[in-house]
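Apart from one protein chain that is not included, each protein chain of the complex appears where it belongs.
Showing chain A:
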Amino acid sequence: MNEQIELQASSLTDKFPEIVSLDTRTGYTGFLVMPENLITVAQTLRDEFGYDYLSSVTGVDYLPENKMEVVYHFYRTTGGGALVLKTQVDRENPVVPSLTPLYPGAEFQEREAWDLLGIRFANHPDLRRILTWEGFYGHPLRKDWKEPFFEEETKPFKSRWPEGHVYRAEDKNPFHDNVQYPPGFDPEQWSPETDELLYAGLKRVDKSDDFLTEQVVVNLGPQHPSTHGVFRMVVVLDGETVVDLKPIMGYLHRNHEKIGERNTFLQNMPFTDRLDYVCSMSNNFGYALAVEKLMGIQPPERAEYIRVMMAELTRFLNHIFSIGFLLNDLGAFFTPMLYALEERELILDVFEAVSGSRMMCNYFRFGGVARDIPDEVMEKIRKLVLERLPRKLDEMDYFITNNEIVRGRCEGVGVLTAERAIALSASGPVLRASGVAYDVRRADPYSIYDRFEFDIPVRYNGDIYDRYLLRLDEMRQSLRILQQVMRDIPEGPIMSGKPQYQVRVPAGESYGRVEGPKGELGFYVVSNGKPNPWRYHVRAPTFINLTSLAEMCRGQKIADVVTILGSIDIVLGEVDR
């Protein structure tokens, strides 16, 4: 991969000798560009170099250098490693041109960077706060911003360790609660932000016919039985047809990144479980990869096999769960779900046996996994993988695939074309159901995925039905990989070196990405050599997949919006982090 980056390096710096320079800091890769030249370079990257997929946009606050850095990760959908582009701006007034006109998939990520870091993106179509609310005091991910329950910059806190004088955080706060206000603030003078700005951003259609119809704004959520958690959609309706839609998130924003930057590297592992809480094992995988890349270590053979096994079991679990939910959304209330949950419980039993917890496994470690798999559990997995799960999958296929209602409601609904899917940075089943054969396991292989024989399923219609079929196909391929793992898994150690509580991570940056069940899950970690990460960012696949929700819903009926959302398969823990 490094050679490939070198290759790109020469051609990009040849093309722009004046404005693009190599990032020469130790442990860093990629290119630096001035903000005023960003658009030119990005346009060339997209049109001439073929980097059509903007995967991740994030900011880093380099407080000691008084700089803000925006980091872009570009990929080719034909495969290969990342091209990392960075631009640095002043901390006091950070303004960067928005890449949303070129890569519409940057929209939410730029809004997130504005919300959490205060980086302003010029020409962004809708630069509002996304995870907190309008009117929130400050930009929380800035290094000099302190939360109300602030205790120390980094963990372990001296009050807890080694002596351990525990106190309640509420007792130290003047309001006896997790709140803080600017000095001189008067709550009675405060007028809460209304949704007017939001409603003004919604499109309406001009109708010149004689019918007097009114376009109605409808709020779905945050408490709605079908929004898969606390998610809100504002929909403009013309009759029953959706004119425009805006997703509103942040109702489960639990400050994953801020807490992650206070934690030590290993302390973040259990937090990653709670990102996408349906498939905690794949989250562990991505984070472990990112930190291992920085540390330069490699897990032993057996651990690699165990990792792949867990990741593929998770994929199966997630897909069967999401198909159950999809039928729930279609109106087949809970009965298909029971079939899905039955299989899920069996896989959860395996997770509980190896990690001690059903859902929050916390199983991966840097350089291996936490525990070995006992023989009887291995036997259980073998039975599941070889007998039970393939049978149940066929059963599900038989019941659902040709069901008249499923076909009637899913075929041709919520269509996303391949070009738009790439432009909107969709990933995972959403991208592949639109006809783009892009899977990180093949495009940029990690761990030992290059050893297995499996196909990347692709479907071409880009509608809900194809997303459903694709998930079925992927489960079949997962089982195929699992069967190979069961055949080949060697004996041996499961950890390289001694298990450590505190790991030494050299300074530098790394981006570890895996093909999670929902899409490309990336972890961008910046270390400055201390026990805690300086920056810890999660590229959450469902958060970015939601960018394409409006596109899929326009022109559809309101009843289909719920199903389209179900077919994207979001988990709010990951959307809001």
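Observations, loosely collected:
One rule holds in what follows: a contact is a pair of C-beta atoms (placed from the backbone, for glycine too) under 8 Å apart; a residue touches a chain by one contact, two chains touch by 3 or more; residues count from 1.
We take it that contacts and distances are computed from a predicted model.
Per the UniProt record, the absent chain's protein name among "NADH-quinone oxidoreductase subunit B", "Dihydroxyacetone kinase subunit DhaL", "Glutamate/aspartate import permease protein GltK" or "ATP-binding cassette domain-containing protein" is "NADH-quinone oxidoreductase subunit B". Considering the whole complex, the residue from A:Trp190, A:Tyr398 or A:Tyr460 that touches the absent chain is A:Trp190. Across the entire complex, the residue among A:Gly30, A:Gly59 or A:Pro140 in touch with the chain not shown is A:Pro140. For the chain missing from the display, the contacting residue among A:Phe31, A:Tyr103 or A:Phe271 is A:Phe271, taking the whole complex into account.
Across A:Gly50, A:Pro148, A:Pro390 or A:Gly412, the single residue that touches the chain missing here is A:Pro148. When you scan A:Ile259, A:Leu386, A:Met486 or A:Ile558 for touch with the missing chain, the hit is A:Ile259. Annotation for chain A: contacts to the undisplayed chain at residues 131-133, 135-137, 140, 147-151, 169-170, 174-175, 177-188, 190, 192-193, 222-225, 229-230, 250-255, 258-259, 262, 270-271, 274, 277-278, 334, 337-338, 341-342, 344-345, 348, 358-360, 572-573.
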